[in-house]
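Starting off with a structure, shown below.
One protein chain omitted, others in place.
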Amino acid sequence: MEILSALFAFLYQAGDAFAFLVLAACGLAIIFGMMGVINLAHGEFIMCGAYVTVFAVRAGLPLPLGIACGTLAAGLVGILLELLVVRHLYNRPLDTIVATWGISLIATQGVLILLGSTMRGVGTPLSSFTFGDYSYSQYRLVLMAAAVVVLVLLYLIFNKTRFGVHARATIQVPHMAEALGVNTRLIYCLTFGLGSALAGLTGGLYAPTMTMVPSMGATFIMEAFVTVVVGGADVFLGTAPAAAVLGVIKAAMTSWQGQLAGQISMLIAVIIVIRVLPNGISGWLLRERG
Amino acid sequence: QSPVKIGVLEDQSGEFAAATLPKVHGIELATEEINKAGGIAGRKIELVVYDTQSDNTRYQEMMRRVLQRDKVDVVFAGFSSASREAYRPIVNQFNGLAFYNNQYEGGVCDANMIVTGAVPEQQFSTLIPWMMEKYGKKVYTIAADYNFGQISAEWVRQIVKENGGEMVGEEFIPLGVSQFSQTIQNIQRVKPDILMTLLVGTAQASYYEQAAAANLKVPMGSSVNVGQGYEHKRFTPPSLANMHVTTNYIEEVDTPESKAFISKWRAKYPNEPYINQEAENSYHAIYLYKQMVERAGSTDREKIRGVIAKGDVCVDAPEGKVCIDPKSQHASHTIYLAQVGADHSITFPKVWNDIKPYWLGDAGCDLTKSDPSAQYTPSNPPPKG
Amino acid sequence: MLAKANKLLNGPQTIGRGPAFWTGFVIVVLAAAAYPSFTDGWTVGNTVYFFNWIFMALGLSLIWGYGGALSFGQTAFFGLAGYAYGILTLNYGSDYGFTILAVVIAVAISAVFAAVLGYFLFFGRISGVFLGIVTLSVTLVFERFMAQTAGPEWRIGDARLNGFNGMTGMPPLTIPWFGGDIVLFPDVQLYYVILALLVVVYLGLRILVNSRFGNVLVAIRENPERAEMLGYDVRKYQLIAFIIGSSLAGLSGVLYTSWGQYITPSSMGLTAAALPVVWVAVGGRSDLTATLVGTFAVLSVFQTLTIYGSQYALVVMGALLVVVVLFAPQGLIPGIAGLSRRLRGAR
Amino acid sequence: MTALLQTIDLNKRFGGLRVTNNVNFELDEGEVHCLIGPNGAGKSTLFRLFLGEHSPSSGRILYAGEDITHLKPFQRIRKGISVKFQVPGIFAALSVRQNLTIALQHHLEGASLDEEIARLLEFLRLTASADMQAASLSHGQKQWLEIGMAISLKPRLLLLDEPTAGMSPDETYETGEMVRALNADGVTVLAVEHDMAFVRQIAQRVTVLHFGQIFAQGTVAEITANDAVAEIYFGHVDHDD
Partner (left out) sequence: MTDARTSGSLLAMSGLRSGYGGKPVLQGVELTVEQGTIAAVIGRNGVGKSTLMKTLIGLLPAMDGAVTFEGRDISGLKPHQRAHLGIGYVPQGREVFPRMTVEENLKVGEMIHGAKKPADYDRVYDFFPILRERRKQRAGTMSGGQQQQLAIGRVLVGSPSLILLDEPSEGIQPSIVQEIARIVVELNRSMGITIVFVEQNLEMIRAMARHCYVMDKGRIVTEVAPEQLNDRETVRRYLAV
């Protein structure tokens, strides 16, 4: 029982870290991994999803519906931004750093001005359960499940649907996709919207567990970028193993040496993984497959 | 007559804005009252306010600006200890005078600084013995992994030991971390009687929600929550239930002085989310400064310090009487022990009057004699003699 | 010899050529030299503060704009050199112009670290965003590590690292002089020293990027494979550019530390790390002059906004960034240059 | 005659695919040699192995008697090998002039560099485009530019992967004459081509590659007369000259 309890505890922690990395990264995996847009406002899409979720729940909607609202709202904001700003930057992805950083400043401070420096949360749903020596939050299991479902859905969307094929074609050689009849503007818009919506979903899912402040997105952004980049160019092949590797390392080091070790070890793992696999995990997987 | 110029550098945006915006309001409220009543020795107060954006380099730029260009008489500046340390060299370089109106980890012995915030000997030597008596002797600390957290944790360690308790764990959390599942499990592993949470910033505040969701129900103590971040107002009950905080003021303090203060405040700032400890500090600090200037007959730093050296600079603040200790230039306070209920209501099981910031002076800091311009800690005290 | 220097100053890798440009350049330098007599002490000290950052921006322009390698971690070198300066001067004081020696040693330390890290990166064939994330990770590791060195056990000699609160108390730069060192507080003297340094670094980099070395660097940016197939050791060139650029980041760090007598881990954090990228991108990354002017412009506009913009400052800053990126694709300075050329052309 | 370039049991696999299959190939100093073979036969891969862009799964590569199997690409180039790739590899954002400067600055500088650039631009018919961005050249012009960069290195061995793709017959002929002139100056040339007119014009020897293996070797006449080669490669040509 002792061992079982410890084992479960570790799995739970690794799963928790995995879920956080996957959910933090999934929206970015699309926007950055697919479109090459370095979206420093990713955290603000998460914040948007979280805020809308909280508003919706306070207005009386059940939490799942609230999260759906948050997802949708972030997606719409994403589409709007794509039309106004991002659209003009596809052929110079590095400039997106500056533009999205600007958007992030506007969003964070704008929300602060409009909605105040902080907002009351909604509280974590579901209760706790006990396994062995420890008690755990059930809601965290929901987060883990959500991470897996999101990964599977994304894989299916991008590899099995026409939209996915068109999106990848558009991102790789836009003018040829266009010349072959793909409405690339629409594809860009939808892809960016999808990425934003996923960020919103993450915000909605984590809203009940976090302090609601305009800068809340910042805590996701580092982990998100690290996961996506360690994953490499092929987002779906890469993100899951990257999140798994980093999640296990982070959980192990945190439980052994505390949060600082967890954070630093994850960063060092990133440096080592990229040194060993200069094209990320998916680059390596693809090469091995030949 | 030329006005008395007060520089105000506070984080009105960024990570710390939630706790800091009320500080600016406190300063503005006191200024308005004083100006209405004729000013400081007949001189009006003029505020020069800059938003430091929770960014330490901005403190450096703006501190230089208020001292060198705006030529203010005094500066009210800083939320985080890091921001204070960023601007302190500049205040020293220009021989200015700065008020730091924040509770902090203590130990700053600097003639250019006046501190109205509470310090560990005021907050922990009251809170910890009380809690250990009530809940037990096994203590676990989680703290923000920087000077404030580490030095506060050092204080906790020392006071727990002095009172015959046992530290069963200590964990430091880097700033900005918002995920605590593992920490929660680490705490469960050793089953402490008391959990001291010295977490800072809005990201770390997520701890409480997550701990409650995992059904972790250890009585908690803190020097920062409630009083600074009003988490009991922001979080859904009962995530902060069973939290105990020693603070020199919060808006639930139920005295006539406090009530009068709150009604004035709400009249001017009806949408204020909360009037926290730092807001009250900032408010009464203006009155402290007024008294110093009037008694010194000047805004000259040395003359003001001469007044402080007399040891009787006191005001009747909303919290109660506040006096400046001449050796350390820190403030004495009324300390309220606030206990958070399951519905996040606040009760005050105990109140201590006139708790002095004694440690620095006892340890050897005496600004009436010398000015080391340094920060000390229990394990790194001032050199004796 | 002179002709050669002239050719290098005016080579193809820099915009702004010919007599008109250089006349303008001389006028700007003269104006900058005369400027302190027309303004107050704060403005002078504050201008020096802006100058301090420009070295890091120029270094990044070399690495990224010319070499095509986006380093997101220049602040690692900034911080490293800043701390090195602090540790050296807190231990050995500032007598006999030791501060100058400390500057040299600190910059050398960041160069050595850049050499080691750069070897690891470029000889490991890491490129593109991977390079960005690795360098960012390095600076964040530094930040997280330094942030937790608050305890008294974290000291090197007399210098307490002092965790997140930052290290203070190091002396400003001093120049040894008969009858007592000249202390360079952020005022007129320091201004002239830094201005001179800036002019020298700018001209030096101009010569560098228009030299053989610069040609190869831009070739690598455009097509590393082809550059290699022309017989150039791509990794070596990237490494050298990285070392030079990172040393300049180190120089910024030292100057910043001595300017405010303060260095903090947050100067290596995420926001700090993003800033040089923003300055360089906004100014116009593939040109030194654009980077220099652009960085200065962004710094002063942002500070002005902070002073006068109250709570809207950050919103306006954000909007300005978006607007610049949308309407000046080459960067602010080339954008303005292009616009004025078109206006002149139209007339 | 000694072999300038020699491969010994050279193999390259991608996953399960054997793209280079036990190739023992010899290129003599001073010859013009053409490498032909069906699409996907492994010609470009062989070039990349010569250059060190790919490392072989097994086998060795000798250049002028020295084992270069483990040298880095730039080190091989410095030994006198130069290449024009199948897909034009130029510095897109730089001007045509800068493209050439970067190739020439190895051994020239100052006025002689400028002269040489002017001469080359004339030769490549790019004088009018000298200050244009290389990206805005037409496909054929890019090919020319890349050839120009390749010969700028004054190589001992010149590798050309489909140098005349996209060129008109006349230009192809000009290119052939250029190759012959270079050869007369002592440059050894190995060219991959599908344009048989070009092969006939320049080749002293031809190697046919098929499924990564040497399938046939000989003079142009021998190869064109070889029915097996016709089967896999030429198809049924009505010889019109």
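Just so it is clear, A, B, C and D label the chains in written order, and each chain counts residues from 1 on its own.
Here is the rule we go by: a contact is a pair of C-beta atoms (placed from the backbone, for glycine too) under 8 Å apart; a residue touches a chain by one contact, two chains touch by 3 or more.
Since the structure is predicted, the reported quantities are computational estimates derived from the model, not experimental observations.
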item	value
Touched by the hidden chain, restricted to displayed chains	A, D
Residues in chain D touching the chain absent from view	14, 37-44, 86-87, 125, 136-141, 144, 162, 165-172, 174, 194-196, 232-237, 240
Those residues of chain A which, in the complete complex, touch the missing chain	162, 165-166, 168-169, 172-173, 175-184, 233-234, 286
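The rule we apply is simple: only the chains that are shown with their structure count from here on.
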item	value
Whole-Å separation of chain centres (CA-atom averages), chain A against chain D	47
Per-residue overlap in chain D, given as positions that touch at least 2 other chains	none
In chain C, residues with contacts to at least two other chains	144, 148, 311, 313-314
Sites on chain B touched by chain A in the complex	13-15, 17-18, 21, 145, 171-174, 176-179, 181-183, 185-186, 188-189, 202-203, 205-206, 209-210, 212-216, 231, 233-237, 239, 271, 273
Complex contacts: residues of chain A adjacent to chain C	32, 38, 40, 85, 88-89, 92, 94-99, 101-110, 112-113, 218, 221-222, 225-226, 229-230, 260, 263-264, 267-268, 270-271, 274-275, 278-280
In the complex with chain C, residue positions of chain B that touch it	12-13, 50-51, 53, 55-58, 60-62, 64-65, 68-69, 81-82, 84-86, 88-90, 93, 145-147, 150-151, 172, 174-175, 375, 377, 379-380
